[in-house]
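Here the complex is missing one protein chain, while the rest keep their positions.
On to chain A.
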Amino acid sequence: MEIKNIPLNDLHTQLGGKMVPFAGYNMPVRYSSDIEEHMAVRNSVGVFDVSHMGEFTLKGPNALDLIQRVTSNDASKLIDGQAQYSCLPNETGGIIDDLIVYKIKDNDYLLVVNASNIDKDWNWISKFNTKGAEMKNISDDICLFAVQGPKGVATLQKLTSTDLSTIKYYHFTIGELAGVKDVILSNTGYTGAGGFEVYVHKSSAELIWKKIFEAGAEFNIKPIGLGARDTLRLEMGFCLYGNDIDDTTSPIEAGLGWITKFTKDFTNSAAIKQQKEAGVKRKLVGFKMIDKGIPRHDYPIKDAAGNIIGKVTSGTQSPMLSIGIGLGYVTTENASPGTDIFIEVRGKALKAQVQKLPLV
């Protein structure tokens, strides 16, 4: 597969970004240090260029009907300027992708999907588009910067007359930023650190990036790579598609019942509803290491007697806690917070404990 470049590829290289192939794109994995970048976002402000993400517009009188049929959350509840975390269930109990649905206004929606799934999602949604919603894949035209951290809002506020403090979590507005019109300013992000995400046409992306860094200079703003993005989201217990959720994990098992609304019919909703009522055999849980060690994707999880009860789906050393943390599926009887579990690391069973999310 050909690896694509995001529009500001050269800029990231100049900034010292180590570019690695991820989800079909050359992406900055780190600029200086994963831990420094992580802490910059937790303590001040950092910017991720996540322009690899996919964006589809769905318009017309049948757009909402299509969104309702393919997604698990209830998009009819959205007001103009509101966004919603959701997923696309498949027909066999798993998840095609997780996504964010933005309602711009009636008959006008934006869907933001994972880069690795752009073609898969497009084909999947198109298959259900029997009533002629106007679908457009604008992924190649749009840059997405996640300006995250406690100083994220203060940084962006210098560049816009829109009062960002009036935009609540998972709400957005379309306004002017650094003199550029039609920028989506969205109070979202995947770090748990606060801040906004900014969607901008690629023709203005470099200007916007530079203005954001000028505005954030007093906060020691830093570019942040995908390495820190992963540790930040994992500390919060947010799912990463392809690791924690995939074509074989159900939304209920993954703890995504809160975005699974049976107020409407959607793909596989009858089976998912039954699963929610009857209970599931395994659940995605967060855990912290008690013994010294770092959990990693696919490491076995055992109980005290040595029986395999699941496996790790994401793991790292938490920069905030300086201990190993992770997410993994375990049998439901072992899924309660406080349960001792054991992670098999290079042949040794290391003690860990199931914890409530977030992990920090």
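Just so we're on the same page, contacts are C-beta pairs under 8 Å (C-beta built on N, C-alpha and C of every residue); 3 or more make two chains touch, one makes a residue touch a chain; residues count from 1.
Note that contacts and distances are computed from a predicted model.
S.K.: Please identify the absent chain by the protein name in its UniProt record; candidates are "ComF family protein", "Cytochrome c-type biogenesis protein CcmE", "Aminomethyltransferase" or "Glycine cleavage system H protein".
M.R.: According to UniProt, the chain not displayed is called "Glycine cleavage system H protein".
S.K.: Pick from A:13, A:317 or A:353: which residue touches the chain that isn't shown?
M.R.: Going through A:13, A:317 or A:353 one by one, A:317 is the residue touching the chain not shown.
S.K.: Per the definition of touch given earlier, which of A:74, A:230 or A:303 contacts the omitted chain?
M.R.: Touches the omitted chain: A:230.
S.K.: Which chain A residues touch the hidden chain?
M.R.: These residues touch the chain not displayed: 29-30, 33-35, 227, 230-231, 292-294, 296, 316-317, 319, 322, 346.
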